[in-house]
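Heads up, one of the protein chains got dropped from this complex, but the rest are sitting where they should.
Here the chain labels run A and B in written order, and each chain numbers its own residues starting at 1.
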Amino acid sequence: MINLVIDNKEIQAEEGSTILKAAQSNGIEIPTLCYHDEITASGSCRLCSVEIKKGERTRIVASCIYQVEEDLVVNTQSDRVMNVRRLVLQLLMARCPESEVIRELAEKLGVEPQKRFQLDEDKGKCILCRQCVEVCEQVVGVSAIGFLNRGADKSVGTPFMEPSGVCIGCGACAYVCPTGHIKMEESENGKERVIWGKTFEMVACKVCGRYFAPQEQLEYIGKKTGVPLDKLYTCVNCR
Amino acid sequence: MNEISISEDTIKNIVEKYHGEKTALISILQDVQKEYSFLPKDALSLLSEEMEIPFSRVYEVSTFYNSFSLVPRGRHVIEVCAGTACHVKGGPKLRSRLEAELSIECGETTEDRMFTLEEVRCLGCCSLAPVVKVDSDIYAYLEEDKIPGILENYREERRQSGEN
Partner (left out) sequence: MARINNLQDLNKRREQGIASLFPSKIKVMVGEATCGLATGAGLVHNALAEEIEKQKLDIILSKTGCIGMCYREPLVDVMEPNRPRLTYSRLTPKNVPAFLNQILEGNHKSKKPYCRIDEDILIINGETKRYLNGDLPDDLAAIPLMSDIDFYEKQFKIATRNCGYIDPDNIDEYIARGGYFTLHKALSTMQTEEIIKAGLRGRGGGGFPTGYKWQSCREAHGEVKYVICNGDEGDPGAYMDRSVMEGDPHSVIEGMIIGAYAIGAHEGYIYVRDEYPFAVNALSLAISQARECGLLGENILDSGFSFDIQIGKGAGAFVCGESTALMASLEGRAGEPRAKYVHTVEHGLKDRPTNLNNVETWANVPVIVGRGSEWFSEIGIENNAGTKVFSLVGNIRNVGLIEVPMGITLQEIIYNIGGGIPKGKQFKAVQTGGPSGGCIPKEMLDLPVSFDELSKAGSMMGSGGMIVMDETSCMVDVARYFLEFLEGESCGKCVPCREGVRRMRQILDDICAGRGREGDVELLESMSEAIKDGSLCALGGSAPNPVLSTIKSFRDEYNAHIQDKKCPAGVCTELIHSD
């Protein structure tokens, strides 16, 4: 076990765990946006920044990826940390003025919008937290969506913004999206699902008749797990 | 747009040259671009299959780096250096003049597909600022008023070689 101090509280944490995990396990809240338990932390939103002190040196690090060290002293509320946190939220509010999630988070953390920043109109609610892309790659395994361009023009989508040949319509990306930017639409009767510009025929459960998953998704699961397709045509509730 | 026909063999040969190594993706894309003067969608899709790299990643790499173009470029690529030394020695004026003469903005290609104008930082010719590069020709200490003449030279060359 590693001994460290977070906000003046002495903590013990497993070797290899991150400051974020160590804090969360000890009731210390650090705000996050791009963090998700099931995917490798990218440390890209920087909202979870904390100030650490090792010997004489202090610096700001992303707590979701910094591993605990013996005798580390962590401050999750220092002036420098609050400065970073405030700017991150102000920048995101300017980037995604329509996002209620960001606005509410900012309010909760006492951050006012920075009026000097011109509001973007073309980014929707996407804060580029990267969770959708990572989930599609790491959890689902098809990498149907990815990043394009770089810098402020960076965005997420399918190649050439055309319907993807490998997307299985599982909706995992929409599920993890923290702001609801990714649109997954289903027709009234539930027979069709549209996501990333691709239309999927939904399969009806053999037992209850509810439309529950795209054909492509079931075929993919069948291939990956070896479970025969007809077994997969029963929805989760009925199994 | 993508009227180019991609030869499967050409793509396969390029991939072979690098033993299909996934890490060689950038070099492979550079070779493909050399072949077609840009990166056609079909070529990228083929590469994704041949190299077993997700199409989304091939696309990500193609759009991340400045030197790749997903649209056909002009016969001549004009690079205006916007490096610091060139910036303090009149580079911006050269850029404006080129944009005016060609009636396009930086990053665009002329309608007759003759010239693509791009900004680059930096060409490493800082002692010769301000610098403009057309294909592999470097124009050093370039004065604004020399630009029309230079463009005309390239046009004249094309006329003479019968192309247009």
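The definition used in the following text is that a residue touches a chain if its C-beta (ideal position, glycine included) is under 8 Å from a C-beta of that chain, and two chains touch if they have at least 3 such contacts.
Just so we're clear, the structure is a prediction, and the values are computed from it rather than from any experiment.
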Practice item. Check each of B:Gly124, B:Gly149 or B:Gly162 against the chain that is not shown and name the one that touches it. Key: B:Gly124
Practice item. Kindly state which of the options B:Ile14, B:Leu29 or B:Val80 is in contact with the chain not pictured. Key: B:Leu29
Review point. Since one chain has been left out of the picture, which residues of chain A touch it in the full complex?
Key: 42-47, 49, 59-62, 65-67, 80, 83-84, 86-88, 91-92, 94-95, 114, 116-118, 127-128, 130, 147, 149-154
Check your understanding: For chain B, which residues touch the unseen chain?
Key -> 21-27, 29-30, 53, 57, 60-61, 64-68, 82-89, 120-129, 131, 136, 138-140
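In the analysis below, only the chains that are shown with their structure count from here on.
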Review point. How many angstrom between the C-alpha centroids of chain B and chain A?
Key: 36
Revision key, fill the gap. In the complex, chain A touches chain B at residues 133, 137, 142-150, 158-160, 164-166
Revision key, fill the gap. Chain B residues touching chain A in their complex are 41, 44-45, 54-60, 63-64
